[in-house]
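Handing you this structure, nothing more for now.
Left out: one protein chain. Kept in place: all the others.
Which chain is which? They are A and B, in the order written, and residues in each are numbered from 1.
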């Protein structure tokens, strides 16, 4: 086990009110797996991902525990967290163009990770930056290393981001919507690359996404987050083929019906996701749930084991009927 | 690149011609009788007539204009009635003093405003930031001439720390003129006491200019830095485990440089304007004081020359700044217009 999250909560104070964005979630990530956190915007998935690296907004209040390789990450001073970001934890984001510094050549930005952590001198770091670019399958890495971000294509930029995140040899890669801005072909290439790198570099990957298409390609295990609570967590196969939580089922259906990104389709589930501070009582999904009954409105479902998965639902879908139920 | 440079040069030339045209026509067309105006109030009819012929004012206006422009093209800025020398000779003598003041003030201004902006941007909303906002607000309303005199009041009249004005003590011999910059010349002459004396004389005029520019300059730099702080590449830098200082100095500052440069160009324009007032207040023997003293005795060629020379300076600064943009920001290939 490389990461262990227990009762993690994060929220903000706004106008004297405590707005809880993520409300006491627990999960483990095993070394070497690809762990996918899926949810709509506002579900708290990015906040969770950033908090693992100690990058939660400074205005946020947090509670619970996040242990990475037996180190408590919450409430650790930033100076110590900095030593982990880069050599232990790498991060990539969506929108690589804005995420790269526009006035620095790509190679220098990759080399900087090594230099800043004292892992290599300037010349050595530059050489290793070119090697990293080669590693992420960039043809002509020398040219790209001396190019500025605006001079290379979107796919190349995301590859360069990956090279930068992995340059210092981290064991955990947190990828926050890494494929969102990319078109379908490049998206597929990027996922393939991540899978290969995971193998070559013995990585653990936490992938944060709202895109079901991405999930199917790479996930070992999936965590479904809804309005700051865990809906369902378990092995990727069973969650995708036999979703037990009505929300997961709805996500899968909409992804299967259409090849367009699941995000728009998610909104086709009755209503929209609740906003921060407007979470309903009882099961948070009940206003949009086709299976909701009276107890769903009153009592928040506890998390429990259900076959091979764990879920929080009063009326889960039984294995045999799950797909048909989801389609109806 | 060459085409761009050429375009900017032509534009600069156009600006210079415009200054010449505006001042020429206003001086010839607006006063009912320029010769009488030049001759002064109690001049006799003969004197007026003599001045009219002397200055070619009896010729038709287009001819006068042509003569004037041809003279300018040849570097002839006219004669000064007061010094009885050609204006260009006078300018050669007075320009180094002005340049020394401008350069020292500007370097000082850049250093101070940049540091203040960095301090403010590190903790937006903090104490330094609040203090800077207050100073900025009051600073924009302070007339530069009044600020200079207030400094004189404290540092000369009350504290006796610094001289009232001039560039060098009258009773002492100035170092031989080599560069025209007293700070440099005194060091070249190996005289530390002369260096200290010129530095003392420079302090108040430079401080006046710096404080005046600081108000607007710091606000602009601060805004640029704070805006850059919210960019996504800053999040990336944090994700790489960089320290806040490294992020600020290596990433944010570099990106904020372009907007700061734009603000700086504007500031330079103001500085050229305010330097005249500062020279008058501190009796600083530069081209501003020269033009001012000429104007007091109705000698106008130096004033127009000052306008043309300082516009040329401004045009050159603009050109240099335009050439710097692509160096600072690789996304700017070349500025079209």
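One rule holds for everything that comes next: a residue touches a chain if its C-beta (ideal position, glycine included) is under 8 Å from a C-beta of that chain, and two chains touch if they have at least 3 such contacts.
Note that in this section contacts and distances are computed from a predicted model.
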item	value
Candidate names "Aminotransferase class I/II-fold pyridoxal phosphate-dependent enzyme", "Putative tricarboxylic transport membrane protein", "ABC transporter permease" or "LppX_LprAFG lipoprotein"; UniProt protein name, chain not shown	"ABC transporter permease"
Candidate in contact with the missing chain, chosen from B:5, B:18, B:53 or B:111	B:18
Chain B residues that touch the omitted chain in the full complex	11-12, 14-15, 18-19, 22-23, 26-27, 30-31, 37, 123-125, 133, 137-138, 140-146, 149-150, 152-153, 156-157, 226, 229-230, 234-235, 238, 269-270, 272-274, 276-277, 280, 291-292, 295-296, 300, 303-304, 306-307, 310-311, 313-315, 318
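Definition applied: only the chains that are shown with their structure count from here on.
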item	value
Whole-Å gap between the CA centroids of chain A and chain B	55
Contact footprint of chain B on chain A as seen in their complex	53, 55, 79, 81-87, 90-91, 93, 95, 98-104, 112-113, 116-117, 148, 150, 161, 164-165, 168
Residues of chain B that touch chain A when the two form their complex	231-233, 235-243, 246, 250-251, 254-255, 328-331
